[in-house]
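Missing here is one protein chain; the remaining ones are kept as they sit in the complex.
So, chain A:
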Amino acid sequence: MVHSIMCCCGSGLGSSMLVRMNVEKALKKLGASGISVSHSSLSDAAEGAADLFVVGKDLANFVKELPRVIILDNIMDKAELETKLKAEIEKE
């Protein structure tokens, strides 16, 4: 089960926060509740910090060691996020 999602970017201030807002909206749309969403810098992206990590394609290298990640081709594309998020949540 996914209980927590962390969105990451370089300094964890701007784009990761927008992705966080999009994730929250997408979760609502998918009817998934009880999942906490946060955003932070790449320095904080470590195993255990969250169940699932969301980053843009350009940062894929940073999260390749982590167990569950969503890599977004376009970080502002809500449709792409929704599809990938749905697939991850329904995994189990």
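As a convention for this text, a contact is a pair of C-beta atoms (placed from the backbone, for glycine too) under 8 Å apart; a residue touches a chain by one contact, two chains touch by 3 or more; residues count from 1.
In this text, contacts and distances are computed from a predicted model.
A.B. asks: Of the options "Transglutaminase-like enzyme, putative cysteine protease", "Thioredoxin", "Ascorbate-specific PTS system EIIC component" or "FAD binding domain-containing protein", which is the UniProt protein name for the chain that has been left out of view?
C.D. replies: Hidden chain, UniProt protein name: "Ascorbate-specific PTS system EIIC component".
A.B. asks: Who touches the missing chain here, A:5, A:42 or A:85?
C.D. replies: Spelled out, the listed residue whose C-beta touches the missing chain is A:42.
A.B. asks: Looking at A:17, A:30, A:49 or A:89, which makes contact with the chain not pictured?
C.D. replies: Considering the complete complex, A:17 is the one touching the chain left out.
A.B. asks: If the missing chain were put back, which residues of chain A would it touch?
C.D. replies: Its contact residues with the unshown chain are 9-15, 17-18, 21, 39-43, 56-59, 61-62, 72-76.
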